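Missing here: one protein chain of the complex. Every other protein chain is in place.
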Amino acid sequence: MIIVLKPSVSEKEIERILESINDFGYKAETVKGEARTIIGAVGNQKEKQQHMNLLGQLPGVEAVVPIMQPNKLGSREFKNDDTSFEVGNTIVGGNKLTVIAGPCSVESEDQIHSIAESVKTGGGTILRGGAFKPRTSPYTFQGLGEEGLKFLKDAGDSVGLPIVTEVLDVKDLDLICQYADMLQIGARNCQNYALLKEIGKTKKPVLLKRGMSTSLNEFLLCAEYLLAEGNMSVALCERGIRTFETATRNTFDINAIPVLKEKTHLPVIADPAHGTGYWQYVSPIAYAAIAAGSDGLAVEVHNNPEIALSDGGQSLKPKKFNIMVEKSRIIANAIGKDI
Amino acid sequence: MIIVLKPSVSEKEIERILESINDFGYKAETVKGEARTIIGAVGNQKEKQQHMNLLGQLPGVEAVVPIMQPNKLGSREFKNDDTSFEVGNTIVGGNKLTVIAGPCSVESEDQIHSIAESVKTGGGTILRGGAFKPRTSPYTFQGLGEEGLKFLKDAGDSVGLPIVTEVLDVKDLDLICQYADMLQIGARNCQNYALLKEIGKTKKPVLLKRGMSTSLNEFLLCAEYLLAEGNMSVALCERGIRTFETATRNTFDINAIPVLKEKTHLPVIADPAHGTGYWQYVSPIAYAAIAAGSDGLAVEVHNNPEIALSDGGQSLKPKKFNIMVEKSRIIANAIGKDI
Amino acid sequence: MIIVLKPSVSEKEIERILESINDFGYKAETVKGEARTIIGAVGNQKEKQQHMNLLGQLPGVEAVVPIMQPNKLGSREFKNDDTSFEVGNTIVGGNKLTVIAGPCSVESEDQIHSIAESVKTGGGTILRGGAFKPRTSPYTFQGLGEEGLKFLKDAGDSVGLPIVTEVLDVKDLDLICQYADMLQIGARNCQNYALLKEIGKTKKPVLLKRGMSTSLNEFLLCAEYLLAEGNMSVALCERGIRTFETATRNTFDINAIPVLKEKTHLPVIADPAHGTGYWQYVSPIAYAAIAAGSDGLAVEVHNNPEIALSDGGQSLKPKKFNIMVEKSRIIANAIGKDI
Partner (left out) sequence: MIIVLKPSVSEKEIERILESINDFGYKAETVKGEARTIIGAVGNQKEKQQHMNLLGQLPGVEAVVPIMQPNKLGSREFKNDDTSFEVGNTIVGGNKLTVIAGPCSVESEDQIHSIAESVKTGGGTILRGGAFKPRTSPYTFQGLGEEGLKFLKDAGDSVGLPIVTEVLDVKDLDLICQYADMLQIGARNCQNYALLKEIGKTKKPVLLKRGMSTSLNEFLLCAEYLLAEGNMSVALCERGIRTFETATRNTFDINAIPVLKEKTHLPVIADPAHGTGYWQYVSPIAYAAIAAGSDGLAVEVHNNPEIALSDGGQSLKPKKFNIMVEKSRIIANAIGKDI
């Protein structure tokens, strides 16, 4: 860490600061300028937050600046090569374009079977569908629960697609693990550390969605909760952040894609459905995400979006989904991805 | 809801729209202007999201505007009088100024006993302290767990203060309920609906912190999850939102106080420690919150903030805490609160 | 507009509201539901803000919702076909991919001539360079002024590229118009209405950059200031908005591209340099913007970004610029743009 001193700092204050640095096991070096003095402090281990707290409050200190990246296992420094992992009969990451598609919620056996057919035909590689739904209001449809899981599993089996579904609650985890090939952690639970730890222990592949106001550094640390439990099959999903703009439901953070690809070896998936909130913007943003280097897409497909029990307004009809996947592959090729 | 039609809408499209409105059980009324036509649709029950979805996607429809407030039990329409409730030997809400204070984390028996004394002396009414801590990084101090609960309970008992502590995980809930007088739901779990529902069932008083990017309408709906389970002892805590500004850790949303007081009968507590992130701004923002109509404060007090294991930089020393409480009472009186 | 009434509204209050609506020249229709009453009010002209103000404050009114789009000349309703216009020897908009490139600031005659060569060779269609610079601090380099304009014009002429440069101040406008083929309005002046009006009168093609916190609806109204003065040669430039994320300098709002293309006939240009702030993210975001439907790019190219007097960190070297343009054309073709 770097300790920036006030112009008015006294020799005695500097002494006390240096003493504290040494006490905490860091090596300090003082750099005196005519206008300002700074102290560099480096150790052979992670900088501890409480040390920075302490030093930041000593008399004469203006600021303490951290210099170490706090994420470890997910970083390119720890592992430079892109991570890829199996989800059922497909691979997420590497040079494979992942296409996760399906309805927001599993609504009935017929609905999910019919959509599964469309997803398979249209080029999807993983079938999605919510059985347990996080809803802003307690008075709206909350999902079919285990029945929904069964329908989703059957539908996936019948068309030959692995399935992904959201885990809302640690108490449903064992049940969901019996059905799902991949576990989704929703945006609202991105920093639900209790849930992250338990899912980390399962070793099931995970689709971790970014929280609405989770910074990219925090997002990497959320993934770190999973990795630290030994689960290395984690895909990061950008799904839009919350900003002042109201013309779209969220602001899809396209910058996140090259930033994450630079900082981590984990695959990055784009969710242009939540990232925009309107079906007519889903395809353009999907193309954008692929062009920016995303390893795949997660979209909502519904045969009757008009009567979807949730998020119908951002769902694609099968025909539009087909076109979207086709063009996405062309763009992926255009930027040198060999699919 | 109101359905705004496109200028180009055809008579046939209008017919289909009206039909759908009737099918869903609403009564429709068409208002034709020279430039634009709108349809008002009202029913004798809550507007359903899927109905709005459907209508929004019919040909000829430009927008669908909801008109009903989605929160029910927490609204002033449901209950006009301010809610107040007992927490141990004190009252939260009404004309009582609540002062929740203590360390971010319980670190040791000595630490919490010593701080409890300071909190009591300084005018605190509830002792706070974290035993299970949500931490951005999995590699930092995560709290003392049950031992921390015991220390906190003992410390509260010895000075005569009820205690509040955070619940991170449903599986800790029974344990925490044995010790705590009030349960805190942290900002990161504000929209963790699984946790909200389980805590709603306990009937323990709750301090619900606003999420970093939770809008006020969503915040009211989070509270509704608790209320809908029959737990009416809920205090809402404004603790700063995430914005572009980096001079402070969060932006304390002072507007939230009069807005919430207008919309809900639940007590509103201000947390100027997380709302600013720097101890030197805590007192001014505490005064501001009281002046704006807050029912109380939640702050961090630490005897040695320099060596606090978490959030030391935003903790007050006991002496500053005393002054803050004293001045807060003067301001509360100035705006007509009789304490 | 739509007037939503409070559940508690009285008959007498409704009467007064209806009277006011009629007085203002609107036609009102009341829709009574069991839970709530609404009034639709439509007229044969624009809704006036002061009418909405008035009605919103009458007793018994809960909310007033506008239903008319405030932008006129820029809307697809006014003109459905895409606008394109000449800038020197090139065309902006339509099926032509615009590539605006050059240094942030004109620094010397040599510098701009050398970069102009690189821009031309690399496939640029318009040469950019700042002669008058808006700088956050008054103590940093403010541009070469008229000398810079001359250098830029000469450089453009010598390679056969039209030039675009920023206007900061109405008093420089005549001077700049003598040299420039296109006028840039910077993000900080996006809502500087005095400047917009004067530039609107010139009829010179304009590159209007979105403000850091200008919503898309407001952005369209800023363009309207230019259009209303009779200047229809306006290109809108998305250059990133300000959000909580700090990993990049701004958050490039990729959603803005399909949203703007839907709402307006004006061409949309993407600036991935300011949209990210780091050169290594410029190309991926450029590809993303093209894939999302942008009509062109505005980037910074510098032969020696390390010693650029401003914004060097987001500038591309000529070689990277060549590759970026080439790949952008491939992606444009992939999504069906015939270039």
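So that you can tell them apart, the chains are marked A, B and C in the order they are listed, and the count of residues begins at 1 in each.
What we mean here is this: a contact is a pair of C-beta atoms (placed from the backbone, for glycine too) under 8 Å apart; a residue touches a chain by one contact, two chains touch by 3 or more.
Because the structure is predicted, anything quoted here is derived from the model rather than measured.
For the options B:L73, B:L216, B:A298 or B:L316, the residue in contact with the chain missing from this view is B:L216.
Touching the chain that is not shown, out of B:T165, B:T243, B:T264 or B:S315: B:T243 (per the contact rule at the top). Panel shows subunit C; residues 46, 49-50, 53-54, 56-58, 70-72, 134-140, 168-171, 188-189, 191-195, 197, 211-213, 218, 221, 224-225, 228, 242, 305-310, 312-313 of it touch the chain omitted from the view. In the full complex, subunit A touches the omitted chain through residues 2, 4, 7, 26-38, 40-45, 63, 65, 67-68, 77, 213, 242-244, 246. Of the residues in subunit B, those that touch the hidden partner chain are 213, 215-217, 241, 243-248, 251-259, 262, 275-276, 280-281, 284-285, 287-293, 327, 330-331, 333-335.
In this section, only the chains that are shown with their structure count from here on.
Taking shared numbers over all numbers used, the subunit A to subunit B interface scores over half, which places it in the same class.
Our note on geometry: subunit A versus subunit C, Cα centroid distance of 30 Å, whole angstroms. Centroids of subunit A and subunit B (each the mean of its C-alpha atoms) stand 26 Å apart.
The multi-chain contact residues of subunit A, meaning those touching 2 or more other chains, are 213.
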